[in-house]
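Here's a structure for you.
Heads up, one of the protein chains got dropped from this complex, but the rest are sitting where they should.
The letters A, B and C name the chains in turn, as written, and every chain counts its residues from 1.
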Amino acid sequence: MISAFSFVFFGKQIFSFMINKTVANVSEALDGVKDNMTFVFGGFGLSGIPENSIAELVKRNIKGLTCISNNAGVDDFGLGLLLQQRQIKKMISSYVGENDEFERQMLSGELEVELIPQGTLAERCRAAQAGIPAFYTPAGYGTEVEEGKETRAFNGKMHVLEHAFDADFGFIKAWKGDVAGNLVFKGTARNFNPNMCGAAKITVVEVEELLPVGELDPNQIHIPGIFVQRIFKGAHFEKRIEQRTVRPRK
Amino acid sequence: MISAFSFVFFGKQIFSFMINKTVANVSEALDGVKDNMTFVFGGFGLSGIPENSIAELVKRNIKGLTCISNNAGVDDFGLGLLLQQRQIKKMISSYVGENDEFERQMLSGELEVELIPQGTLAERCRAAQAGIPAFYTPAGYGTEVEEGKETRAFNGKMHVLEHAFDADFGFIKAWKGDVAGNLVFKGTARNFNPNMCGAAKITVVEVEELLPVGELDPNQIHIPGIFVQRIFKGAHFEKRIEQRTVRPRK
Amino acid sequence: MLDKTGIAKRIAQEVKDGYYVNLGIGIPTLVANFVREDIEVEFQSENGVLGMGPFPFEGEEDADIINAGKQTITTLPGASFFDSAMSFSMIRGQHVDLTILGAMEVSENGDIANWKIPGKMVKGMGGAMDLVASAENIIVAMMHTNRAGASKLLKSCSLPLTGVGCVKKIVTNLAVLEVTEDGFKLLERAPGVSVEDIEKATAGNLIIEGNIPEMKI
Partner (left out) sequence: MLDKTGIAKRIAQEVKDGYYVNLGIGIPTLVANFVREDIEVEFQSENGVLGMGPFPFEGEEDADIINAGKQTITTLPGASFFDSAMSFSMIRGQHVDLTILGAMEVSENGDIANWKIPGKMVKGMGGAMDLVASAENIIVAMMHTNRAGASKLLKSCSLPLTGVGCVKKIVTNLAVLEVTEDGFKLLERAPGVSVEDIEKATAGNLIIEGNIPEMKI
């Protein structure tokens, strides 16, 4: 049938439909960041971290931050740069073994640290993105992680109640993005990045390639632009390798 | 460094690593289906439904089924075919407005029906896939849907506790798949299909194109093969359109 | 008095620059045709598409590309497809800015009923319960009275609810109303409709303050 309820878009230039999320640079992207805020950072180790946003945070030297990130960088890169300047009040992470300064600040009590299971970290981000306030997971039952949390049996197995994060800004690194905020990630640099999009009030994305709309296959977008508030092309990506392991050529 | 813990794979033909999930045909794919089982079916309306598996279930005429599917097909296609033969004991769906036979069986009490919000349906599948036994959602609070369920306030808003599904087989339709079970979906035929992979004890996938490993870009796989037990190339896809809406050429 | 197209035109004025909008089946679908041309808006359909475009040209329909009303559609450059769980992440996670949907009944405290008439019509709630439970900005598009002439704006809903206290605004063939703590506040009259006409057609508490302007369409 030719429906009476036809979507006509009379005369409208269809390109104007998409909502443009681009900002000029990292400085504009970080507009509104303040002392004592809570941030989520994508990345696993040094892979897929938002290098440009971190550099800008270092430059601004805002303090008292609560940072949610799987790792805490290394001493001189990633979130380690914020630790050096004592910008971080509290870290929520799953593994921080690569960072001596972190360990020193934690053991001395300067830095507040909440270590949580990696899958729980990912799921608490995804829950924030998805409007799920809380969920049950078996991870951490019977350990320090369950302290102060509700536990409950489902199907004869004990679980812990975990809550969605509540963050002010999310800092994300994607491989390619378009001006409408649609994102594509590469390899294991994907990691927590997609789960953190839309998990904070404002999601800031830095990309290696910023494309016009229509360049990405709509079937192959990892994160639709609706989860992104600001996108910019990163000025510089070092992409440092943490453990360079190779095999000899035969 | 050249690590001592090198991943060597001495002499092994690397192609033999991937776990082959292919079965010869739909009959083999449905090995083990029995009366009174619970199934999840991908698809939204008639788009992205596992036509070949449904046809085989009709042929086998197994009865007493509990079917979890967003819709119930139309009178003469999709799950409507199972309804015609009175194979379904209970439907768990969000919208069944396109099927007169369904409405007749429901109103007469022949068919047990549980209507649940569409987002809750998707999330209960995803929860089963993800090992989350239960989660809170605001959908359905203050309505019939919350009856008999725990409700709780988070951030001043009431939510309902919902549980993961527990199904025996999942029937999935994908666009392309490889022999390792990696899947790619097309357009809105994606819908519930990815969320249902791994949500049942056995996930059966029919694809339009079955490819060797290495043909799909590892960055662009919607569902990794680990969530799939059996994959086959569907012998026939009708892909019926439910509401053919078009606009006139100018 | 407005026809369905008129209701859609009036609601289109509520669609602001930068909005992601979910349109329900029926009158809401029409809204897309009347959105201002100088603003950026994207339409989401809960079956898994963002950036919906017009219906396809004849012969170009694709069974794999439909909207939540099961109608064949197209997508615009910059569109994306996604699975149902992610679609409802958008909705439940309050990433969608405006939800426009139909209703069988709305109560003066913002409850909505639109999915079931016990013993008669049992189509199901589809995505409506997720939408109304999470959306911060919900506009109902409906006729002011049902086919029997009875008001659909009630003290309390008689039908099973879809959601509680969620409707913010209602646009009918007769009026634009805001749901306030004290009931339906009359904002605008449809062309040629008097305040008395609206009073007669409204069973719930109607708040009339000052002069009520006629809609501009």
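Brief remarks follow.
To be clear about the criterion, contacts are C-beta pairs under 8 Å (C-beta built on N, C-alpha and C of every residue); 3 or more make two chains touch, one makes a residue touch a chain.
Given the structure is predicted, the values throughout are model-derived calculations rather than measurements.
Note that the undisplayed chain, when the full complex is considered, contacts A, B.
Of the candidate positions A:38, A:52, A:66 or A:93, contact with the hidden chain is made by A:93.
Among B:132, B:145, B:189 or B:241, only B:132 touches the chain left out of the display. Contact residues of chain A toward the unshown chain are 44-48, 70, 93-98, 103, 106-107, 113, 115-123, 125-126, 137-145, 175, 185-195, 222, 239-249. Taking the whole complex into account, chain B touches the unshown chain at residues 2-3, 5-20, 126, 128-132, 178-180, 182, 198, 213-214, 216, 218-219, 221, 224-227.
Throughout what follows, only the chains that are shown with their structure count from here on.
Among the remaining chains, those touching chain B as well as chain C are A. Taking the CA centroid of chain A as reference, the farthest chain centroid is that of C.
Among the residues of chain B, those in touch with two or more other chains are 123, 137-138, 185-187, 243-248. Contact of a single residue of chain C with at least two other chains is seen at positions 54-55, 58, 71, 73, 81-82, 85, 88, 91-92, 134.
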